[in-house]
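With one protein chain removed, the remaining protein chains of the complex are shown where they sit.
Right after this comes subunit A.
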């Protein structure tokens, strides 16, 4: 499969009152046509900021450097008016809370049709037909009626579907979904994830799923990238990372996740708190919480290196990851 998005050396920095804070450091990844990549991490891991920077949506004090090649154009550092030729057309993003992303004063059909008129030069009538079709495609019952509604008249699940419909109208090559199901009930979440699976199959859209929920990742992602303290610390195929994690943080996340089918007596959480990006620990950012750390981890930051051709990880520890081995 051809790569639709290639990101190299991505850094994101925010200027604070008297200092700067680096939210994303040296991020590299590729995204192939029709592929689903899960980006996993806790708050402050940089997972959202990395993708906001690719979309040119950083807060005003934020600055990105590096490259994000969508085909042969670099989106990083592009002027906003030029970016608008790609945003919504070739690359689209949806967010956790659909209510903040939809205009409350416009009918659903008005805001959706605008996308097609702007990017594809559709006539109003043609755009309207395409909007109804897409609303139906994402599983909205009575699409004609719902197209006339205002966002507040729809339920949370319906609004999220409207967002997805809007993002998919131009059949983008890349869809970035930032915690798209976190605010939804499990039954609606399951419908949404199903919808994502069908859409990547049918349109060949590459999906980036930003989430903290490993259950969601297991169901839909082909590959995953785990982030901590603004860096990727392990990435590889989903099955590989789930069944044979090699980074202690990936292992820790898996052990922290309760499993509906198995009732463990206790969870094995990671000790301590995620670091503040302003005061990242020296050496490996994870070392204060790591059960496998040794002297080197305090001083030197481990680089992200390939392991056995299937994955990359950033960790000095080479032994087996067994909690018993340490205790």
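The criterion applied here is as follows: contacts are C-beta pairs under 8 Å (C-beta built on N, C-alpha and C of every residue); 3 or more make two chains touch, one makes a residue touch a chain; residues count from 1.
Please note the rule applied: contacts and distances are computed from a predicted model.
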Protein name, per the UniProt record, of whichever chain is missing from view ("Oligopeptide ABC transporter ATP-binding protein OppF", "YeeE/YedE family protein", "3-oxoacyl-[acyl-carrier-protein] synthase II" or "Cytochrome c-type biogenesis protein CcmE"): "Oligopeptide ABC transporter ATP-binding protein OppF"
Touch criterion as defined above, residue of A:9, A:148 or A:256 at the omitted chain: A:256
Contact with the hidden chain (one of A:73, A:267 or A:305): A:267
For subunit A, residues in touch with the removed chain: 42-43, 141, 155-158, 185-191, 193-194, 212-219, 238-239, 242-243, 252-261, 263-264, 266-271, 273-274
